[in-house]
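The other protein chains are all here in position, but one chain of the complex has been omitted.
All chains are identified by letter, namely A and B, in their written order; residue positions are counted from 1 within each chain.
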Amino acid sequence: MDLTLSYRGNKWIAHNDKMSFSGTTLDDLDDKIKTFVVKSGLLKNKNMYKVKMYFNNAEIPAWIRQYAQHYFNRVLIIKARREDENDGFIKP
Amino acid sequence: MTDLSNRKWYTGMLTQEDWWAVWLGLGFFFISLLNIWGIDLVGWVTYPTKWVFHVPEGGKGAISHAFYALGKKYSLTAKGFYSKLGWWSVIWTYVIFGIATTIGAICMKWDIKRFVAGWTIIYFLTIATWFVGHHAFFAATKVNWHKYGLNFALSLGGGASFILALIVGLIIGNFFKGFANYLSEAAKPEWYIKTAIVYLGAKLGYLPIKLSGFSQKLGKVATKLTFELFIAGAAATVVAYMIFWPGIYVIARKIFKLPRKTAAVLGSGISICGVSAAVATGGAVRARPVVSIMVSALVVVWAVIELIILPGFFTHIWPGTKDPLVAGAAMGMSVKTDGADAAAGELLDIFLRNKVQVETNGQVVWPEGIITASAVMTKIWIDVFIGIWAFILAMVWVYKVERRPGEYVPPSEVWHRFPKFVIGYFVAWLVLLAIFFGPGHKGAPEGMALLKSVKAGVVPVEKGMRKLFFMLTFMSLGIITDFRKLKECQFGKMVWVYFVGLFLFIIPVAIIVAYIFHHGMQLPNIAQYVQ
Partner (left out) sequence: MNEKEKEKSNAGTLSIDAMDAQDVLEDAEPWEPIETKLVLWSFAVAIIALIIGLWLVPTSILH
């Protein structure tokens, strides 16, 4: 899943054409995305699921963009939880 | 909202200033090489010369010749045409660069009306200050005063124009805020300086060609010197940065009690490459963007303060003419932002060359641009290094400091943060080096015909276009710099961390590290060839 990341109104927002997630911290945001991925069955028959997030530089003031054209991209790897594991991830 | 995220390795090639510096820089550079086949399409570039209101008998400096097309002097195949342009070269340059930059602005989806209006005003203001700054009273060096009928002049060379452009820009930026905002669409110092740095790459490659025109031995000396700057700059940059960053981090955390992420971003912002480092580090530690934006706002103001203070300090207090390349390299490591650094390096270049001529009564003349190159070399290395450092820091932060489960730092981050204009700089340099060592026969007589045709094309680029873009940088830097930013109370502590960090830690360490790697490097004396 590819998401565009931005920071607005004191919230991190990750979205694409179909869905949108938000959280006051990146941890919050990640939790919501993980919950969605697990609940929607995207992890079915897979060991892991990658969510790529690309920060939208249009959010950075235009005068700064000439100095730096990249804030950061991140990848969230959501692993399927085996019965014997307790890694903090949500059980499918 | 427009999506400007970096998704693929080629993202941004048409939408980022960084890439447009490469296109503008390399585009005109390669067009200039058509001179090898006798086609001169760059001789129209305008260039100022010193002038006076009343030309003494037998002297020079007529206002009618204050601007000329460089092709008049250097073209091998179209000298007649370019000689006729005179002041019209100002319009030719305006139109051609106006079209080129506007194409860039269109691709970057800027407000075109405002860009064209802003470009027009900034360009002609720049030309006006370039003209005034070349009045012989400001620019004529002591040995030439009599030619302009003067008994005294400030002897600032081209430096007067740069200083004047900065002053005019600062007046607009600080006293005419509305006008400055209106111009902001075209006031892009970083875009202009990155383009100028690509032209500087051409200058570096051209140095051996130029000096071998004096003597083959000097050509070799110039080649060796540029390679030494390349290596010494790399070593100095890594050492300095790895001392700067943790030093500022500790100062910010322990003395000024700042939060972790703010300290990390400040560490990079104050350390070397200012805004780009602040943004890169902010991203690396996953800081809210406000942290990087705040630090960036501080960086641009402090960088201009350094630009005002340091060239004079390094020229007249230490290290002066004894160690010109220590001064240049230290400048590159001290002054944040590419624009302010290259501008400060250019001023230092002019000041030191003037000073050594005066000190030795004209017995020592240094070639133009090597000191600027030394200041830019360290900056370019740090621009490259910051991408790697931000990647390492991101891994430390994500995996060790915050330990966020499931997050992975993609290695493509290094490429996305890589300063693309550096590609243009190295390509221009290496192409000319390849010509010099290949068909140019290292400046031997059998290669000179080719090297002369290369010179006819490259001089308008490395001299005319580079200086014009430096001038545009000085003007734009002034326009976007608002000193009142430092007064804003919300910056409070940050201003003090910056002040203490910069003057008591960064600059002294930069000088020491520059000294360790550049001490004793000598500039070639070309006095016997130019007089």
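By our rule, a residue touches a chain if its C-beta (ideal position, glycine included) is under 8 Å from a C-beta of that chain, and two chains touch if they have at least 3 such contacts.
Just so it is clear, the structure is predicted and the values come from calculations on it, not from any experiment.
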Given B:Lys177, B:Lys217 or B:Lys254, the one touching the chain that is not displayed: B:Lys254
Identified contact with the non-displayed chain, of B:Trp245, B:Phe351 or B:Tyr498: B:Trp245
Touch criterion as defined above, residue of B:Val95, B:Val143 or B:Val290 at the omitted chain: B:Val290
Chain not shown: contacting residue from B:Phe28, B:Tyr68 or B:Trp110: B:Trp110
Touch list for chain B against the chain that is not drawn: 1-2, 109-111, 228, 231-232, 235-236, 238-239, 242-243, 245-246, 249-250, 253-254, 257-260, 262, 288-291, 293-294, 297, 396, 400-401, 488, 490, 492-494, 515-521
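We take it that only the chains that are shown with their structure count from here on.
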Euclidean distance of C-alpha centroids - chain A vs chain B, Å: 39
Complex interface listing, chain B residues touching chain A: 1-7, 12, 16-18, 184, 188-191, 274-276, 278-280, 282-284, 286, 288-289, 292-293, 296, 337, 394, 398, 404-410, 412-413, 416-417, 480
Contacting residues of chain A [partner chain B, same complex]: 2, 4-7, 26-27, 30, 34, 52, 54-61, 63-79, 87-89
